[in-house]
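Only one protein chain is missing; all other protein chains are in place.
Just so it is clear, A, B and C label the chains in written order, and each chain counts residues from 1 on its own.
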Amino acid sequence: MKTLIVLNFKTYSESTGEKAVRMAKYCEEVSKESGVDIIACPQIPDIYRVACSVKIPVFAQHIDAAGAGSYTGHITAECVKAAGAAGTLINHSERRLLLSDVDSAIQAAKKAGLKTIVCTNNVAVTSAAAALSPDFVAIEPPELIGSGIPVSKANPDIVSGSVSAVEVVNPRVKVLCGAGISTGDDMAAALRLGAAGVLLASGVIKAKDPKAALFDLVGKL
Amino acid sequence: MKTLIVLNFKTYSESTGEKAVRMAKYCEEVSKESGVDIIACPQIPDIYRVACSVKIPVFAQHIDAAGAGSYTGHITAECVKAAGAAGTLINHSERRLLLSDVDSAIQAAKKAGLKTIVCTNNVAVTSAAAALSPDFVAIEPPELIGSGIPVSKANPDIVSGSVSAVEVVNPRVKVLCGAGISTGDDMAAALRLGAAGVLLASGVIKAKDPKAALFDLVGKL
Amino acid sequence: MKTLIVLNFKTYSESTGEKAVRMAKYCEEVSKESGVDIIACPQIPDIYRVACSVKIPVFAQHIDAAGAGSYTGHITAECVKAAGAAGTLINHSERRLLLSDVDSAIQAAKKAGLKTIVCTNNVAVTSAAAALSPDFVAIEPPELIGSGIPVSKANPDIVSGSVSAVEVVNPRVKVLCGAGISTGDDMAAALRLGAAGVLLASGVIKAKDPKAALFDLVGKL
Partner (left out) sequence: MKTLIVLNFKTYSESTGEKAVRMAKYCEEVSKESGVDIIACPQIPDIYRVACSVKIPVFAQHIDAAGAGSYTGHITAECVKAAGAAGTLINHSERRLLLSDVDSAIQAAKKAGLKTIVCTNNVAVTSAAAALSPDFVAIEPPELIGSGIPVSKANPDIVSGSVSAVEVVNPRVKVLCGAGISTGDDMAAALRLGAAGVLLASGVIKAKDPKAALFDLVGKL
């Protein structure tokens, strides 16, 4: 399996609108040069314009459990798929879902042909998420998100523990890790712990030179 | 003031993706021919492609109270504005917000240059919403939404009561009404009760011929 | 293991305040005569007075993930324990929790010495809940709740499927089933499917003679 980098654009002004397109093009360029898979997760209103502009996979940051019907303001799997998304984050630390809605959202995504990454906060919740059969779980201790302190160094046990737990519950699910990741060293440490890749945001988006930050990230692979 | 029709595309499959663009073009055509202002409210991932395709105003169905920053999956005023929206629904019956978030969302929308329509469920809540100074409130008794029974006939007092209440609390706010509206008669009844226009969805989107339904709607003005 | 009946008082007027105490005394009487364990789940403000009045276990209908601290209006494990509760429902169909809060609530309950019953809506969610190591999961298809159509007859596969799934993920967790249960036949069918007991509400609370309904429930054991 190839190493995976998932870049969450969050609602940062540095990655909104036209700047989301530019950020996604950096991802595309670094992916092409390095051979590492990079997924761009722009804000939901930006999915269409980003997906029209790059050839790397574009994921939504969130979908709701609701499908087609009498729902207003909900983000459906069908609609983000139609806008060009190839997958979606679900249950990010900043956008937690009800347990039953995590399940419904995964089912809706599968039906629409979207890949799924379910975010979790500890080993037990990682096990629970794996039982729902997403494509990926991404373990992210909330206290490290945006901290600049990489989970792969600050709490290696939560990463290796998640890898082991998923192996038991549902070995087809792959494990990503996130929170505080910003350098090639952090990335390499994550892979050594058994992760299939990383989920990150501010380490790249808020960098003075995001493209250089991406190149650094893939530099030790 | 000109009469206003606000068409909520909801998450109906009949108004998703390419079909959202087609539905918005019907709105544009009827608006042009009739001289009545029609606003299209597609799903959030469809805003960009719809706004690129028509010259009528496009509104979001929802924004969150969150702004630019460390937020994932949230819909910000800045981002829907960048995608081409001119305004937004807030607090729709199917997407209720916390009282304090209704206020924050209105403030965020104003700062981003978006017009605001706050949906309400009774006269007291209409008064409360008007105190927060949106551009419009839209009174929609939840039990009539999607019923085919027009609020302007089933519960005229809730419309005229909302108009009177807003006059007292904040006379610059305009009142729309919705729920069950589908014909030109329903529309005319709403205007006679003091509404500045209507908010509707299934009556047009689910019609066999949505364009004909729109023409019927404006036919008695 | 003894058979278990968990009676959810919901917010029914028939089981509020003084009537909650009376209902709990019926449970106590039937438990004593039949030798079947019966747990009473009154509304949260009624826990103290009910727990002071009966010797059967009293469970809360819900706790929040919040603990002691700057929280207002939250239901903590410590406080329901201090009021006399021996356990709690978590994530009932009418009071769903975020995935991460289901985990936090289970941990808070364990720390406070409360038993936990996590409610679920399908086999996948049952597996996920079992991975979080509560004492019990209670599978309740939402569409059958309050229907009078017993899950043990209408959807036996969801009960036996939940029993099998839990066996794989976490065999120390016991499985209850609920939704539509009201008679001794429904109860016996549930036990044959591998359930350790049932969770029910309206079938007893709304019965003309709740005590007779409880006696009927245990009559075929």
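The rule is short, and it goes like this: a contact is a pair of C-beta atoms (placed from the backbone, for glycine too) under 8 Å apart; a residue touches a chain by one contact, two chains touch by 3 or more.
Just so it is clear, the model here is predicted, and its values are computed rather than measured.
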item	value
Shown chains touched by the chain that is not drawn here	B, C
Contact residue for the chain not shown (choose from B:Val169, B:Ala188 or B:Leu221)	B:Val169
Of C:Lys32, C:Lys55, C:Arg95 or C:Lys220, the one touching the omitted chain in the full complex	C:Arg95
Contact with the hidden chain (one of B:Asn8, B:Ser127 or B:Ser202)	B:Ser127
Missing-partner contacts on chain B, residue numbers	91, 96-103, 120-122, 124-125, 127-133, 169
Sites on chain C contacted by the missing partner chain, in the whole complex	8, 10-13, 16-18, 43-49, 60-62, 66-76, 78-80, 82-83, 85, 89, 92-95, 145-146, 201-202
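Keep this in mind: only the chains that are shown with their structure count from here on.
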item	value
Chain-level touch network, classified as line, ring, star, complete or other	line
Computed distance of Cα centres, chain C from chain B, in Å	43
Centroid spacing, where centroids are CA-atom means, of chain A and chain C in whole angstrom	37
Centre-to-centre distance between chain B and chain A (centres being mean Cα positions), rounded to whole Å	33
Chain C residues counted as touching two or more neighbouring chains	none
